[in-house]
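All protein chains but one are shown in place.
Letters A, B and C name the chains as they come in the text, with residue numbers starting at 1 for each one.
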Amino acid sequence: MKRLRLNLVIGGTLMGAVLALAVLALAWTPYDPVRTNLRRRLRPPSAEYWLGTDEFGRDVASRLMAGAVTSLGVAAATVLVALAIGIAIGLASGFLRGWVDRVLGAVNDTLLAFPGILLALGLLAVIGPSRSGIVLALGLAYAPTVARVVRGSVLSIREREFVEASRALGNSEGYTLLRHVLPHTAAPVIVLATSLFGWVILSESALSFLGLGVPPPAATWGNMLASARPFMAEAPLLSIAPGALIAMCLLGVNLLGDALRDLLDPRDGA
Amino acid sequence: MALYVLKRLLAAIPTLLLVAASVFFLMRLIPGDPALLILGDAATPESVADLRAAMGLDRSLPVQFGLWLSQVAAGDLGLSITSGEAVGPLILDRFGVTAAIVLAAVAIAALVAVPAGMLAAWRQGSWGDIAAVSLATLLLSIPSFWLGLILLLVFGLKLGWVPVVGYVTFAEDAWAALGYIALPVATLALVEIGVLIRMARASTIEVLRLDYIAHARAKGVPEHRVLLRHAFPNAFAPTLTLLGLVLGNLLGGIAVIETVFTLPGLGRLLVEAIFARDYPVIQGVMLFIALVYVGVNLVVDLLYPVFDPRVAAS
Amino acid sequence: QDLLRIRLNADIRSTDPGVNRDGNTDGIHWHIVEGLVALRDDATVAPMLAERVDVSPDGLTYTFPLRAGIRFHNGQPLTAGDVAFAMQRYMRREVNWRCRADLDSAVTRLVAVETPDDRTVAMRLEKPSALFLTILARPDCGQAGIWHRDSLNADGSWRAPIGTGPFRLGEWRRGQFVELTRFADYAALPGEPTGLVGNKAPLVERVRFTIIPDEAAARAALLAGNIDILPDARSRDLPELRARPGFTVHSSPSMDLQAVLMQTRDPLLQDVRMRRAIALALDVPELVRAVSEGGSRPSRSPIPPASGFNTPAMLDVPARDLAQARRLAQEAGYRGQKLRIITTRRWEAFYEIAVVVQDMLKEAGIESELEVLEWATQLDRYSRGDYQMMAFGFSARLDPSLSYEMFTGPKATQPRKAWDNPAVQALLDQTMAETDANRRRATFEAMHARLLEEVPIIALYSSTTNGVTPRHVQGYRSWAVDAPRAWGVRISR
């Protein structure tokens, strides 16, 4: 009970702050986040530029705000894609079993055996570097993990008696799956989704490091961090600022995820 | 037992075939031409065509795939089209580096994180628990390429404790080798500690609720022994499964760390091969990674009954 | 004390000079093998293994008397037969020598390699060519390096180079380092070292090229004393490195070209007014200053300022004119369409150029978006001509004709060529057959004027090679080609 509220409060505050930053960025940023000015590169923080400027003379504070929109958007969209695909595969293979499970299982194992980020790398090269390309590629890369978790929990849920009760009522398999099985995968899926959120932000960053992230000049925290790396000595704030926001966001998402899981579980919610 | 292992390996064949086919065709879908990359901006259409013919890339895709598969079936992964080296030995050579780092890092991470996670679970809700969870989250939110460079700057440059670049194998000079892999291992271990603490904590919390823990306590078993003898094996079993997944993935996926620390590992080999469109190397490495993945999970499954005898291997 | 450690940003491809190669590979090869001729610092050609080069009056026969006292790494003396043997292998199609096609083209066709005596080699061409010696000397052709026949296996495949260079190949540990050892019997030329000729005496026992892909790690390795030469520091790091006591920066203009390419077949860009508008929208000096940290000089000519063929007219950079740019774009029917600029992060300069260009175009009311591709993909698009605009760089061309040839040609057969204009093509062919330098220079000036008018590409600058060494390294110099030279360098602590 006490833990639940602490999760909710801290997680909610952190995510609230990050979301507020993103919403504000949609309406206003101190400067144009993609406007370069080669005469004022790598400036330290000042009254004019609160967090200084980056290697192209762009205002770091503005980029952080704009980056919140992109990073959160890309991460959320990617998680949704991964969940949609993963849940569909997981439900199908867990519930139907038999050859469906075998085939999907082999496909899933194949995808799992691919290092996730390399799968994304390959797909990105095919789809092309665009925001939706990143979303699709990372989404596909993480879907097998979701599928595995969902399948696991479906396998245990389908043994519960209320599923059999639904069959005994004459309900169709599809109805049973959607009405009685799907909602119960929520808890593990939420926990996974919050971890995914963090992984996606970091993966986008690693992709940027390898030169394949969200296309510049759009700012994401990940590509800011990746491109700030060479200037770690001269302009530490350039890395620390997006790094801190990522950490804050991840902590917030994870805490909120825990809280949400507890809330969604009617047994603990009362 | 041997039969079981054999069966499992046979069962992995469809997966490996699927991996082989998808890698092969995915790579050909990607724009980019190895011949063009070798010849660069000075390439002429004729020189590109010549080179493609020399690399055997002028044949139709199904033919190329068939040739490659029959080659692989005969145990030959072919030659790198950029360096002409045999892919099989190349992979084994590079894998040594990656395996050394990953195994050391995961072992260290497990040695630190599992006890930490278990203690956090044991004192769930205490300040120590909160500290452990926050530390885990913090570690989870630092990209490894960034953490790696920080460590490099601090321990390599500022303090000069370890060399910044280079690598020797343990066979050559064990002490020097230690110095070279210390930082990459530390980087990877720190990242993994974040993952493992959370995992170990969650499964220990589950286990500590069970009756046999109360039973052990009711027998007068001291707490340290309760944790060590009764909670640990049971809490570790699910962690082991995830550890297998993580390990399988890492063994092919630490390209970023290998790049930062200039290590001749498998991940860097793969990324560089992708950038160079070195098809035989990419295909070979991916097949190898898939095999490692299957192997690691097999080992995990074989180890599992040690921690959870309910799951007997055969 | 006897080990010189040099950073290499990627592994080499092979030990077979001019065959399976890239810039890094060439840079290793030129320590091991030498050709008949080689480049000086200013990219002119000088004799190396040859005593001198005698050209017949009709320009068809080149005679190379070999220098006396030259031995291969295996102790065998160099003979004319060795030269002929190596050249014959180079010219075999299946060997895939990078420059075989250059010596078998309409402009330059090598028809025979003869050995009148043991100490003389003669080569005959089909017609006179201004490029012949340059091709032989080009580093990317492996300087047509001469090696002993034991460099080959019995079946004729390549084993390992046995050359005449100042260093012999030691250990190549793939992905980690390439190590060279001093060739004690090296017959050095007298005088100062210049380019790949001059006094190339090896002064250290061993040279190790350590492979460090990551820029930040390479810099850290230099500062930590793990390497002795950082031959290719990023311009970004220069201000800080210059300020650091105990380190010396060696800058040298290179002969490559950074440019923005435009597809003249694009519906919008086929209108020359649109291309001119784009050129006028760019503040080239500002852009170059920013991208090269003030290290390079802006130049709208494809012929590098370091080249002897560069003239004052070519160094003149047209001023930015936003109003004119807007007007021209308007006239060309530009209505705010988004241009797509392809670039990559593989080469930081391409990326930075693209970002700055995008921003400068915006000030002229021309909208664009970046398409950041992986390098292999960009190269593929380049070679198919599948782009609207592209930030691109050409590797060093050591002859001014080649500087134009690299982007001039018929798109029908060579889609990668940016400038498809038969009249210009005729001028270019003229420069290749012409051997008089002044007359060539005049033709290049004419071509430069047309280039500024038609703007199929916007040449920006040639980059600068910045080598950095700590105090204990003496005698190191950067030069027009990125890769470092280890001869003449000594370590003294």
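In the analysis below, contacts are C-beta pairs under 8 Å (C-beta built on N, C-alpha and C of every residue); 3 or more make two chains touch, one makes a residue touch a chain.
Heads up, the rule we're going with is that contacts and distances are computed from a predicted model.
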Listed names "Pimeloyl-CoA dehydrogenase large subunit", "Amino acid/amide ABC transporter membrane protein 1, HAAT family", "Nitrogen regulatory protein P-II" or "Peptide/nickel transport system ATP-binding protein", with the criterion being the UniProt name of the chain not displayed: "Peptide/nickel transport system ATP-binding protein"
Chains in view that touch the one left out, judged over the entire complex: A, B
Identified contact with the non-displayed chain, of B:Leu17, B:Ala86, B:Val221 or B:Val300: B:Val221
Hidden partner interface residues of subunit B, rising order: 7, 10-11, 124, 210-212, 214-222, 229-230, 233-234, 237, 307-310
Touching residues on subunit A - with respect to the absent chain: 160-162, 164-171, 179-180, 183-184, 266-267, 270
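Just so it is clear, only the chains that are shown with their structure count from here on.
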Contact graph of the chains (line, ring, star, complete, other): complete
Whole-Å gap separating subunit A and subunit B, where each centre is the average of the chain's CA atoms: 22
Inter-centroid spacing, subunit C versus subunit A (mean Cα positions, whole Å): 44
Contacts with two or more other chains, residues of subunit A listed in rising order: 125, 229, 232-233
Subunit C, residues touching no fewer than two other chains: 216, 346, 374, 377
Partner subunit B, residues of subunit A touching it in the complex: 2-3, 106-107, 109-110, 112-118, 121-123, 125-126, 198, 202, 205-206, 209-210, 222, 225-226, 229, 232-233, 239, 243, 246-247, 249-251, 254
Subunit C partner contacts - residues on subunit A that touch it in the complex: 34-36, 38, 41, 55-56, 125, 128-129, 211-212, 215-217, 229-234
Subunit A-facing residues of subunit C, complex: 215-216, 234, 236-237, 240, 286-287, 289-290, 344-346, 351-352, 355-356, 358-359, 369-374, 377
